[in-house]
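For this view, one protein chain was removed and the others were kept in their places.
Residue numbering begins at 1 within each chain, and the chains themselves are lettered A and B in the order written.
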Amino acid sequence: MSTKKLNLKDKYRLLTRDLDWDFSYEDRKDAFPFEEFEGIKITDWDKWEDPFRLTMDAYWKYQAEKEKKLYAIYDAFSQNNGHLNVTDARYVNAIKIFLTAVSPGELAAHSGFAFTGRHMGGIGARIAAQMQSLDELRHIQTQIHAMSHYNKFFDGFDEFSHMHDRVWYISVVKSFFDDARSAGPFEFMVAIGFSFEYVLTNLLFVPFMSGAAYNGDMATVTFGFSAQSDEARHMTLGLEIIKFLLEQHEDNVPIVQKWIDKWLWRGYRILTVVAMMMDYMLPQKVMSWKEAWELYFEQAGGALFKDLERYGIKMPDYTDLIKAEKEHLSHQAWWTFYTNSQATAFHTWIPSNQELDWLSEKYPETFDKYYRPRWEMAKEMADKGERYYNEGLPQLCQTCQIPMIYTDVQNDPRDIVYRSTKYQGERFHFCSDQCQHIFENEPEKYVHSWLPVHQIFQGNCGGPGGLEKVMDYYKLDVGKANMDYVGSPDEERWKTWKGVA
Amino acid sequence: MSKVLIAFQDNDEARYIVQAIEEDNPEATVYFEPAMIRIENEGSLTINKATVEERMGCEWEVQSIHVNLLTLTGHIDEDDDYFTVHWDN
Partner (left out) sequence: MTIEIKTAKMDTIRNTFGHIARRFGDKPATRYQEATYDIAAQTNFHYKPLWDQDHELNDPSRTAITMEDWYALKDPRQFYYGTYVQNRARMQENAESNFGFFDKRDLADKLPEGMKERLIKHLIPLRHVEHTANLNNMYCTAYANYCTAVAQATLFEGMDRFGNAQYYARIGLAIDGNTGDSLAAAKEEWMNNPIWQGLRAYCEKTLTIDDWFETFIAQNIVLDTLVDNLYFEQYDAWLTENNAGDILMLTEFMRERSRESQRWSDSLLKTVINENRQNADQVKSWISTWRIRAQSALEPLANDLLSDDALAEAYSALATRLKKIGLAD
């Protein structure tokens, strides 16, 4: 028999596409009940284009190759005390944020993709979602295994899982994933596939990881880059789902536009922390947050939106605002954490003079004018033994859950932005017009937000009894994991190891 | 035309792929950054199996690109003998 040679496309189609069938004995809607409630109209699932045609055996093969490499490096890293090779122990605080805030988000994404991977009616999209679910499980597990070694030598890693359900700043990330997971399958795909993959992880896993490499953190760059090799698939899936929905029915266009507007903003708000990690937490700098944003978002995102124009999708109307905020974001964030680090599971510090100069150079329009004087004042106070901590509990934005730290960068960057609206007789507060709009589109959802500060006031975080009780509730090791890096046990150990005590 | 971007981990296998890209996409710009190699081009970038194999001197599966790939922007067109990212605007 003459055997025809099959190309990748034909092979994938034959092996995957025809597995599903038209039901005869049950109502298909009972098996796939969540396809319609979001208002999305799918006329023909066969039009779905699989961006990557990975068969399961190829998936096992290539992913196993990645894993083999990754774990060989982990073993070498821990056998050789790789943590001693980082440029400075201050750096380790960036990956504490990573493990406590980002990694559990990977597990949430895994769970959400399992849900969509079960419930999407079209097999092509379903399988792509399932593979992503598997990848996201990979990500949290490889991240835990990378950090496992650091956890043995530094404070702030050990209660990452407990903290994820409780701590105030981590709640920002958790609410992002809870928001996506509690939505329908299509909104979830747009939220994670587009906002998280295309916008967020690209910045977190490429320039930040390159920075991790530059700072001698072999374990983190290894999992980061290895994870990012999966993200390339995920981003493409995110783009594909958007194109698919837009092509299926014109009624989908306004729904998708609304989701893009919402999720780009939700993802962008979380990036505030990544901005700070890049500008303030890498002892050796690779590129500034602003430069990274211009390259990975403005250039790449701009091309994407230009591509979506033909479907009638517009750039969100807050584009000018985020363009202006890139000059401010990292500085406002690091200041917030510096002044609240009595309640964080990582250490903060005042940038060195050399670092201040670098920031002045990278942010000529804003740094000297608005932020440098603050740091100089903070240093003066600290030198006098009056290190400043913010004693009160901040007002949080009802939507993104970030404290009110954002200023009116387009008018007067000294003015904090406050917005509020009334819903069912109660007043709700926001950090921006965008967060207010998101709330107003789905108030019945966002009134339920588990806002850490409200919960503390209501006595739900360790009961009444002040901040001490809250720290117990967080399992935050006071005096070890929190406050200044200078004088911390982390610093003491580092100096001993390095022989500079 | 919008710029497409593709980035690889900086390792031996990726260097052959990058060489092949440079050969087949003479207009592309290659940036070497800490631990990674980033390539940008107007409109599109194509990786041809034949060119990579010629460079490596051995067989190379296009799908094994995933092992070293870091990120990309643009639409993807992939088959047995090539991998392309492109913008149509």
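One rule holds for everything that comes next: contacts are C-beta pairs under 8 Å (C-beta built on N, C-alpha and C of every residue); 3 or more make two chains touch, one makes a residue touch a chain.
Quantities reported herein were computed from a predicted structural model and do not represent experimental measurements.
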| item | value |
| --- | --- |
| Interface partners of the hidden chain - shown chains only, full complex considered | A |
| Candidates A:8, A:40, A:95 or A:144 - the one touching the absent chain | A:144 |
| Sole contact to the chain not displayed, among A:127, A:219, A:237 or A:313 | A:127 |
| Contact set of chain A toward the excluded chain (per top definition) | 1-6, 10, 14-16, 18-27, 30-31, 33-34, 37, 55-57, 59-61, 63-65, 67-68, 70-71, 81, 84, 104, 107-108, 110-111, 114-115, 117-119, 123, 126-127, 130-131, 133-134, 137-138, 140-142, 144-145, 148, 151-155, 157-162, 164-166, 171, 174-175, 178-179, 181-184, 445-446, 448-450, 455, 475, 489, 493, 497 |
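Going forward, only the chains that are shown with their structure count from here on.
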| item | value |
| --- | --- |
| Residues of chain B touching chain A in the complex | 2-5, 7, 9, 33-36, 62-64, 66-76, 78-80, 87-89 |
| Touch list for chain A against partner chain B, complex | 7-9, 51-54, 58, 62, 65-66, 202, 205-206, 209-211, 213-214, 221, 225, 228-233, 235-236, 239, 286, 299-300, 302-304, 306-307, 309 |
